[in-house]
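One chain of protein is taken out of this complex; the other chains stay put.
Note that the chains are named A, B and C in the order they appear, and that numbering of residues resets to 1 at the start of each chain.
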Amino acid sequence: MLPWIYGFTWQTGNVIFLSIFYCVVAVIFGSFGIAVIRAYRDLTSGRLNEIRWHVDFDDLPEFAKTCRHVFSGEIEYQVCRNGFDCRSCKTHSGIIGVHMGANASYTGNESPSGLTIQSDCMYHRGHTWVHRESDRTLTIGLDPLAERLLWSRGKAELPEVGSRLHVNGAGWYFRNGGSRVRVLSPVDGEVVAVGGRDEGFYLKVNPGDDSDLRHLLKGTEVYPWMTREIERLEILLGADGDGINLADGGVLLDDVAASYPELNWENILAQMLLES
Amino acid sequence: MSHTISRRDWLKLVGGSAIGFVFTPIPWKILDESAKWTQSSSFPYGRHREAHLQSDGRISFRYTTCTLCPMACGVRVRCAADGGRGSLEAVGMTGTPGHPIGGGSLCAMGLAGHFLRYHPDRVGNPVKRTIDKRRFAPVPYDEAISNVVLAISASGNGSVAILDSHPDRTISYVYRDFLGKLKNGIYVIPPSCDSMPTTVTDRSLNTGGLEFGYDLINSRTIVSFGTPILDGWGTQGQFGSISEARRHRGQDKLRLIQIEPIHSRTAQLADEWIPVRPGTEYAFALAMAHVMVHEKLCDIDRLRRDSKDFDGLAGNSFVRLIERFSPKCVAEMTGIPADRIAAAAKETVTRRPSVVVFGGNPASGPFRPEEQAAFMGLNILLGSIGTRGGLVARRELPGPFPASHGSDNPGHLAVKTQLADVPDGSIGVLIIDGADSGSIVPWQAIQRKLSADRHLVVSLTSYLAGNSVNADYILPSPAYLEMSGDVPTPPSAPFASYSLASRVFPGPATAVSPLDFVKRTSAALSVRLGYRYQSYDMESLLRKRAEKIFSRGIGRVFNAETGENEKLTALSLSQFWNMLSGGGCWIDEVPAKLPTTRFAFLDSESRTPVNITSPKRADSGEIALMPVGTRGIGTAAQSNPIMSKLNRESDLRMPAGTVSLNPVTGEAAGLKDGVKARVLTTAGSMTVKVRFDRSAMPGTILAAVGDLTGGSERTNGETQDSILQICKIENDSTWRITNAAIEPA
Amino acid sequence: MPFGKFVSLMIPWTILLLIGMYAIFLCLTKGLNQTNMDNRFAFGVWIFLDLSVIALGAGAFFTGFLVYIMKRDELRAVINSAVVLGFICYSGAILILMVDVGQPLRAWFTFWHPNIHSMLTEVTFCITCYLAVLSVEYAPLVLKNKKLKEIPAFLAMEYELHRIMPVLAGVGTFLSFFHQGSLGGLFGVLQAHPFAFREGLAIWPTTFFLFIISAAAAGPSFILLTTWIVSRISRKRLVSESVYTLLARISGSIPLVYVLLKSIDTFTWLNRTVPQMGLSGMSFFLWAPFNIWILFVEIIVFGLIPSLLLIFGGGRLRAGWLVASAALVCCGILLNRFVMTIQTLSLPTMAFDRFMLYTPSWQEISAFLFVVAYGVIIYSLSFRYLRLFPQETELDRN
Partner (left out) sequence: MSAKRAKYGMVIDVDRCTGCGACMIACAAENNVPPGPADSTDRTGITLMRIYRADNGKDFPENESVFFPVSCQQCDHHPPCVSVCPQNAVEVDAATGIVAQIPVRCLGCRYCMAACPYHARYFNWWDPVWPEGMERELNPDVSLRMRGVVEKCNLCFHRLQTAREKAAAEGRAEIIAGEYVPACVEACPAAAITFGDLLDEESEVHRLSQRGESFRLLERLGTGPKVYYTSEREWVRALAEKDPASTPGRTAATD
């Protein structure tokens, strides 16, 4: 085994065999060690939110990861590989360069399945809307789909005023007993005010100097996205036409969860809110 | 900048040290050392390691004589001093190199003899059979003796018998003296495959008590009727010589013709195996005689002159008898073609010196008297009586007492009685000596001699083995290597010999020697033993006997230490004694002169021809059940735990409870190899394991006899069924063949 | 599945597990006399188990190889399941090996005084290393559990472990190639047993290579089989049809190659290797119950037929047929392992030798079933609490 252990010989075969063995052991433990060190660094450097989103995003089914440009019909098929962060996406910047005007022209309000899409709001894929206020702060709220899903899901746990949010980090939570649902933060910035369901918004955020909101959906992208999301929800609910009906006369029920208590809502909510 | 050491720094230090530590030789050395430790430590295995002898390395050799059977092999005991206990322990056994009887080798039993002191079946204290007859309970020695004495005094109409499987020892003379002093004492010798009792030789040869042995080594042709010549029969030295003589000696190469139905080890290895049907050996012998007489291959005139009943007489004569046993006729009986019978006869007679051996095997016992007469007749025809390479008479080995020379002296010593000659139901008190003859005797054969209403059986054995398990009292005697004794001439040996079985190790205090038993019993009975030896110990008696041998001034003496032989006359008495007690051996080299006697072919009293019904043929549904076993079967030496190597851990020996059948016979009975089956006889039935052996004669069942080898966890007193229990014991106390049936269990 | 039903399904397996633990306890404390192995059957049903589960667990390395090295992303759908199966198989095998050796406390001597010429050394080194690899691969699956993930350290660890996965997959593939081969070599080098002995290519007997290929064949089949069984029991769609079809194609084509090579090897052995030893190849098949049928079944029934079904029926046949074929392929590999271990040892080597069979004792069987129960339980727990099939949620719509 080792040169000073009884029975060791310097025969070629022996040396080759043991060298390979030690290499393998070194690779296994080395890479494991590297993983440990990296994890430690991740913990200390506060990259945790980023990682959490990365992990969550990684596990999303491809269906849920469809590129926004597929919704707008600009490309045929594309699965997002960038964690829905279009700000650093090459595909996005490339496409935007060509079709810049398309989104801007959209003004109308539409309501798929009775869900009203506000034309002055930008939508995040985590089912939040962002409205830029006149004082440059951003108001954040749940989109109608999420609002209906979370209708009876307990209390919102909102961050303290003054804390910082990161795009795709945890925005706030809904806690219901032991389970907790995370709502993604759509923007970077400092929380300046908190609201609630009754206030019509949840957070007000000061994005600071350079607020880049390119990653949010707006205009014509929103409708197909929302349609797709409803479809996704139907799949999750196992809707097959004979049992569960999401819509009552084409309009989504106000409190979907309460209507189907037998389903694993924890899982469905996690899926819908991009928390795998 | 703070100089305080934070917890973090500590962790760093510890972690760093741990990593650095791995790159020092220390952990690896620790691993290596622990590897070595686990290689040498007994933990957690090997709980006997501590018990391993704490030898100080001093090895010494002690020489003595094996007493596990009467074959008198010289034994070299390898002894090591046990530093822990300060005692000497035997750590190995070999034959004494150059020993004239043992030839320097030992049999398997003998090689493991040193383990016998710790045999799991060893009896430590005197024990008495409990009321329920199933177990033994300890009993004080004095109480046991007084009960035995009471039984002897009360045995009004029953006799007091001592069963001695190894006669002619000094203790045998003591027994005979003691019994001779009792009005109803008889001295009984059980049958053995080795011995040729004087009852047989006297009847056929009229030699007046002379004892005979076989001079096999000088023969050119051995005709053996069922005698396991190559499987432990006779002395080890003789076996070695036979091995040599069968391979070398050119023209004089020894040929062995084995005649028996059993595909025994000897039959397998013999030059020729003649598989006669069970029970027809005598017919084969008579047919051989027929050929010899009819073809005038023997000296007819001399036979007429030397014998009483060869031919011509008005009544029955041998010639008249063998008329009926023509090869053609016997071919029918034995299943051997006539020409093969004739060829065997011719070969035997032309390749002289020839000898006919008829010991029988240790499990199946001797042949019936009539059969023995037929075999003896063949020896007479061959002119093998008293000739080199034939049946030779031994010069007498003196006993320890003054007046006992010539034939047995009825005035002083009880006569030797064969078990078969003891009337049934006549024994009131039976004392079984612990020595083994090497052959087994079924308990039923002994039991039928016991008084039906009241009897007491006392065993002077060291082990709960063999027939001792049937005793009412077991009075443990010192075990092998712990008891002083002597070993007279082996029963089948051609020359007289004498060795001492010196004590090598002290025996336990609870063991009482047979001599002490006799002394105490006789004292309690107020019987005065002869020759004032009441005050003698064994060693003095042995010395007396040695003196008497010395005074004969004949023979040579083997010195175990040097391996040399010296003429007795060249030695002083004390030198002689020292040589004997040092594991040496006195051996006579000259046969006794035969008196000019008249041979008798036929039974002298009834003058009738042999009349034996052979078992029915296999095709009639009856099968011949024949017990088989090797030397020492049923004794503690064979049930030595280490003998499991032969019986259980290999298939070298058929273990007890197993029978072997020809597949044809087995399949006809609806059996398969390895299954359990039931053997039924008139005496009962027994469940056995079946082994198919295509070498076995169809229509026979070979049944292994004896104990299953005791494992280390064997419990004391556990008895097993033996196939002998269902063998039919004939009126002449033989049990060779039993008609049986076998069926799936 | 409700918790209660899950528990009730696990109870019988837990009982088996406990009985097996007791049997293992007996074997370790009282020694191997608790088994019916003997000096002739020095290897018994446990070695058969080891060889079998390691072959079946080969799905882990082979899928890992396809996903991480060959970049067949479709198979990501089953990689987690494959890793769990591999982990179960390898840990089970090592566990039983530790019971199987007479002096388990000395097992590390193989590392300390290795004899590099021994196939068993190669096996020991490789499977221990590979178990380490599988453990590291299994860890992120566990850490990804919703509850555990809440703990930041676990989350970070999971993330980082995931990043080194291709390296581990590479090492795992390397190790697997060697130890699957060495397990074959284990018997192929036994010149004492002409039945198992094969001539060498380079330093390895042909069984070395056959075992690698057969393991690669068994792995995907076993994954196909388990995935189907689990999806039937859980009444969920776990992977998409295309994954089934791909798995079927893989588990059809590799066995086909294997059957081809195995046939060539068998013919070479029958007509060259054995005659060179002065024996007749067919004489090995004279001993009932291991007659020539065993060769026929192994190659044709469990080899050729299912692989053809899997290849050509991939798109057309019903899932039941595919699964049955995959099961046959697995049986074929098991039979091969049985033949190499049990049949090899049962055949006599010397003229005065006997053909022998042996019946495992209840302790051996219980320990065997222990591994099965252990596998079922670990897999069920993993399936319930971890995400073994990433496609599951997406496809879970009746």
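In this text, a residue touches a chain if its C-beta (ideal position, glycine included) is under 8 Å from a C-beta of that chain, and two chains touch if they have at least 3 such contacts.
As the structure is a computational prediction, the values presented were derived from the model and not from experiment.
Just so you know, the chain we are not showing touches B, C across the whole complex.
Contact with the chain that does not appear here is found for just one residue of B:184, B:199 or B:243, B:243.
For the chain left out of this panel, the touching residue among B:257, B:696 or B:727 is B:696.
Here one chain is not drawn; of B:393, B:628, B:671 or B:688, the residue touching it is B:628. Considering the whole complex, the residue from B:66, B:80, B:216 or B:602 that touches the absent chain is B:80. The set of chain B residues touching the chain not shown comprises 39-40, 42, 45-49, 51-53, 55, 57, 80, 82, 89-95, 103, 105-109, 111-112, 114-115, 117-120, 230-232, 236, 239-240, 243-244, 247, 262-266, 268-269, 273, 275, 628, 641-646, 648-654, 658, 660, 662, 691, 693-698, 702, 704, 708-714. With the whole complex as reference, residues 31-33, 37-43, 100-104, 106-107, 109-110, 112-115, 117-121, 124, 186-187, 189-193, 277-280, 283-284, 286-287, 344-345, 347-356 of chain C touch the missing chain.
One rule holds for everything that comes next: only the chains that are shown with their structure count from here on.
A complete topology is adopted by the chain contact network, contact being made between every pair of chains.
Geometrically, the chain at the heart of the complex, using CA-atom means, is C.
Once the centre of each chain is set as its mean CA position, chain B and chain C turn out to be 59 Å apart. With centres set at the average Cα position, the gap from chain A to chain C is 39 Å.
Between chain A and chain B the centroid-to-centroid distance comes to 95 Å (mean Cα coordinates, whole Å).
Counting only residues that touch two or more partner chains, chain B has 32. The residues of chain C that reach two or more other chains are 112-113, listed in rising order.
Within the complex, the chain B residues that touch chain A are 25, 28, 32, 36.
Per the touch definition, chain A reaches chain C in the complex via residues 1, 5-7, 13-14, 17-18, 21, 24-25, 27-29, 31-32, 34-36, 38-40, 42-43, 48, 51-52, 54-55, 58-59, 61-64, 235-236, 238-240, 267, 270-271, 276. Across the complex, chain B is touched by residues 2, 4-6 of chain A.
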